[in-house]
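I have placed the structure first, in the form of structure tokens, so that the comments after it can refer back to it.
Note that this complex is displayed minus one protein chain, with the remaining chains in position.
Let's look at chain A:
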């Protein structure tokens, strides 16, 4: 790979622009999609394969014109929005970062969302959850987890998340807490189909007790959802 191509690839990644690197395996010729399209347009089948690799977030091999091409997608990192800078969040955040997520912690209670508690490398937001969520605009590469136990904070965040294409929405709290939550969300105009997206009680059922164990169960469920694993129905 030419150094200038590596530099352009890295600057696209740093800016969060989705790009795909195409390599012809016979001679190492390379093309950065879509940025290189202007000087040298790619043949349509390769452009389509690059877009498909980005959409699936999975590397691909394509034959074109008798040559084998390898396509490596570079999507911006998956995002995890954590509502509630609580004890469980302190275990969840480093684990999520280790799994490659860009993490945002939302909590308007300023004593909680501090760099001292979460370290650098995490985005801390002290707006109200509904404002923060509207601004953060969860997309299909975003997971949202609410942890505050406080309906004033969790519910507005969930209302925004449930109207977004977030790929995972989880809410901490017991079955009883969740039943009450569903009543409140119904009162706020959300349909049962919408609220059925909420993973609650949050996380895989591994009898988690401690904060790190709860974090593990949550991240395991998020990874499973992301990777399309077959999971048992919640009991």
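In this text, contacts are C-beta pairs under 8 Å (C-beta built on N, C-alpha and C of every residue); 3 or more make two chains touch, one makes a residue touch a chain; residues count from 1.
The rule is short, and it goes like this: contacts and distances are computed from a predicted model.
Hidden from the displayed complex is a chain whose UniProt protein name, among "Tripartite tricarboxylate transporter permease", "XdhC family protein", "Acyl carrier protein" or "NADH-quinone oxidoreductase subunit J", is "XdhC family protein". One of A:47, A:75 or A:177 touches the chain omitted from the figure, and that residue is A:75. Shown as candidates are A:3, A:38 or A:111; the residue that touches the absent chain is A:3. Residue positions on chain A in contact with the hidden chain: 1-3, 6-7, 9-10, 13, 23, 25-28, 57-61, 70, 72-75, 77-78, 97-101, in rising order.
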